[in-house]
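The complex appears here minus one protein chain, its other protein chains still in place.
Chain lettering (A and B) follows the sequence in which the chains are written, and residue indices restart at 1 in each chain.
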Amino acid sequence: MIILFGVFIRYNEESSPFWIEHRKANNISSDIENDFYFRYPSFQDVHVMIFVGFGFLMTFLKRYSFGGVGFNFLIAAFGLQWALLMQGWFHSLDYSDGKIKIGVENLINADFCVAGCLIAYGAVLGKVSPVQLMVLTLFGITLFAVEEYIILNLIHARDAGGSMVIHTFGGYYGLSISWMLYRPNLSQSNRLQGSVYHSDVFAMIGTLFLWMFWPSFNSAITDHGDGQHRAAINTYLALASTVLTTVAISSLFQKHGKLDMVHIQNSTLAGGVAVGTAAEFMLMPYGSLIVGFCCGIISTLGYIYITPFMEKHLKIQDTCGIHNLHAMPGVIGGVVGAITAAAASEAVYGHEGLINTFDFEDAFKNMTPTRQGGHQAAGLCVAICFGVGGGIIVGCILRLPIWGDPADDNCFDDEPYWEITEMAH
Amino acid sequence: MIILFGVFIRYNEESSPFWIEHRKANNISSDIENDFYFRYPSFQDVHVMIFVGFGFLMTFLKRYSFGGVGFNFLIAAFGLQWALLMQGWFHSLDYSDGKIKIGVENLINADFCVAGCLIAYGAVLGKVSPVQLMVLTLFGITLFAVEEYIILNLIHARDAGGSMVIHTFGGYYGLSISWMLYRPNLSQSNRLQGSVYHSDVFAMIGTLFLWMFWPSFNSAITDHGDGQHRAAINTYLALASTVLTTVAISSLFQKHGKLDMVHIQNSTLAGGVAVGTAAEFMLMPYGSLIVGFCCGIISTLGYIYITPFMEKHLKIQDTCGIHNLHAMPGVIGGVVGAITAAAASEAVYGHEGLINTFDFEDAFKNMTPTRQGGHQAAGLCVAICFGVGGGIIVGCILRLPIWGDPADDNCFDDEPYWEITEMAH
Partner (left out) sequence: MIILFGVFIRYNEESSPFWIEHRKANNISSDIENDFYFRYPSFQDVHVMIFVGFGFLMTFLKRYSFGGVGFNFLIAAFGLQWALLMQGWFHSLDYSDGKIKIGVENLINADFCVAGCLIAYGAVLGKVSPVQLMVLTLFGITLFAVEEYIILNLIHARDAGGSMVIHTFGGYYGLSISWMLYRPNLSQSNRLQGSVYHSDVFAMIGTLFLWMFWPSFNSAITDHGDGQHRAAINTYLALASTVLTTVAISSLFQKHGKLDMVHIQNSTLAGGVAVGTAAEFMLMPYGSLIVGFCCGIISTLGYIYITPFMEKHLKIQDTCGIHNLHAMPGVIGGVVGAITAAAASEAVYGHEGLINTFDFEDAFKNMTPTRQGGHQAAGLCVAICFGVGGGIIVGCILRLPIWGDPADDNCFDDEPYWEITEMAH
């Protein structure tokens, strides 16, 4: 890794002092125009989501909290280095000298790339060894970089919050792997596959940091100015709306009208996923509310009906229910994005606004919104194909008996991989 | 809600691509001048305070952690949507087309509005049903929007950190409701009205995030530039000073000189409340320290003497002690604000600075600092009246036997409203 970085990675113009005179000559009058000040606060929020958000969301199991937060930490730290290289080769390679020039936007993209693999981790949580996770991440990042290049650069779909690129891909990648690694005797670990009171409170830390910072996630790499502003507003509204429907549905469909912590921890976030692609478009505030409203319903019902169905009939054991939190809402997000793009017009966006928002420039300056909608739909298909296909291949690799995976009655237990002190006081 | 948003809410000029040409024509040369970059980091800090800060502060009860953080999540997410509408009608309505134009400042104000209701939740924590909380929030937000309009727009008081508008109102609103909902037999739940070791550590998460981000809270909607800068410094100093006096008083007045976690969790925050109104004025660093010093004493003594007195003699059961953390410091903050405003002079603020800071423009261009002080005091009275009056009315409504409130021996227990798994390992 060090050698690869030594050969390929350099600072970009905005993070190197070498370009000071150059910047002056280009009339970039002030340091505040540095991309750092546009994106760094959002980057830090995304960073918190990756490490605290995903990490603590996975501490809900009574005996797998170390593994949830600890392995999340490990694979995220590994993944972001690999992602800087892989994404760099596809997106930031400077052909004049063969170097990748990195800045804060690359760090954000690396975090995004890692998010895809952490989603996949959610499906296999507690059932794989750390070595398997490293393999899952290594291939996941690679597939992600290729898929992202195809969707964003070749197909020219827009996907600011990654509904398609991150969530749909990551969701189906994880589900396919979980399907390949099906354990028929997993019920031997049933005693450990649940939460205790305080582990559920820890998981709420993860939920809330994900929920609060999701507007930063969806706006982190959108256009400067109104683009970031609008993406944050849309996400904020969609998430608020999802919370209400999740609580309502959870209470309606449980016996005695009680709320289930699993739904509160997970389904409340589905709106942020589903608004990812369209957040930078003129979705309008009520549009965001509608998306959030629908996702709250679908995601909560998913936990109640679809996850048990998948485990029983489709042989897919989905520990964290990523199908309800990432895969389904991601697909909805892709569809919403395609519709919103196809419905765009100069009357709503203004002439320059339309070009700016959809990046109708250079090779794509003859694109129309309608055609853009088609490209969005094509992007969604690519994400699903890469997720399912990649997951099956990587799942085959992970079935090799050389990775030290835990026995069926050792699943969801920290004991095989961590030095454990006493459990209670 | 979706329909109301569809009819009324639109993006404002800074969050819509439609205005790009317009901005260029107005010489707003750079995207970095977008209000988003002035306010978004503060917005995210406030967001964390609302959801993690208030949420985890209320997890201290041994068996009501789910309710503390979960219902906080629910009513905050509901409240902010309603607040965008209510505040929009009063503050951001564009009369030319009858639409509310929203941007990041509206999101911050919605979070502020929600804070008032979450404060009130603190007084009734563990004693009401989720439906009652929704009703409390619905009316609370409405009252808040009216009260805010009267204080800020009609009376022209300044209240950047909301000592009056948020804390005084929210505090007395909650206390009045708690008074109306007095439960004479609450001692039946005594076994549950306390903390355990780890629930106190969870509550410290809430305390610390509130404490750290309070400078952002008080500076979030102050004037760009020096206004935000100064508000952050004043709040930082007041809070630091409060911590020291809280620890000193807690140790002095407890037997054996031991510290009480309740004081550390709550009273340390009183300085931030009390400096809210005056934070944007030239309070001077030593002024902030004095305010923090006094509030630490008053708030801690409040927990030791006033809360038990109120419960015994005034029939006000105040679960989180919001009288000591919000109501009293809020009133102090209003008084400090009035004094600081009345003492303002061009010698300290400069000519333009005085006009900018107090917004002596348009209809108010003949205001003097002395008169502004009077207006501040009037604003404080309005906040108290709305809090007490509104609380009594809403309390009456909540006494109707249709809301499914818990029985006396079920208070402070998650069991009636949540699916509970096992409690220990």
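Keep in mind that, in the parts below, a residue touches a chain if its C-beta (ideal position, glycine included) is under 8 Å from a C-beta of that chain, and two chains touch if they have at least 3 such contacts.
Since this is a predicted model, take the numbers as computed values, not measurements.
K.L.:
Out of B:R183, B:H229 or B:R399, which touches the unshown chain?
P.N.:
Spelled out, the listed residue whose C-beta touches the missing chain is B:H229.
K.L.:
Of the residues A:G103, A:G140 or A:P369, I need the one that contacts the missing chain.
P.N.:
A:G103
K.L.:
If you put the missing chain back, which residues of chain A would it touch?
P.N.:
1-3, 5-6, 9-11, 14-21, 30-32, 34-37, 40-41, 44, 47-48, 51-52, 55-56, 59, 65-66, 69-70, 73-74, 77-78, 80-81, 102-104, 107, 130, 197-198, 202, 205, 416-425
K.L.:
I need the residue numbers on chain B that touch the omitted chain, in ascending order.
P.N.:
Listed in rising order, the touching residues are 32-33, 37-38, 41-42, 45, 62-63, 194-198, 200-201, 204-205, 208-209, 211-213, 215-216, 224-230, 232-233, 236-237, 239-241, 243-244, 247, 254, 258-261, 264, 268, 282, 284-286, 289-290, 293, 348-354, 356-357, 423-425.
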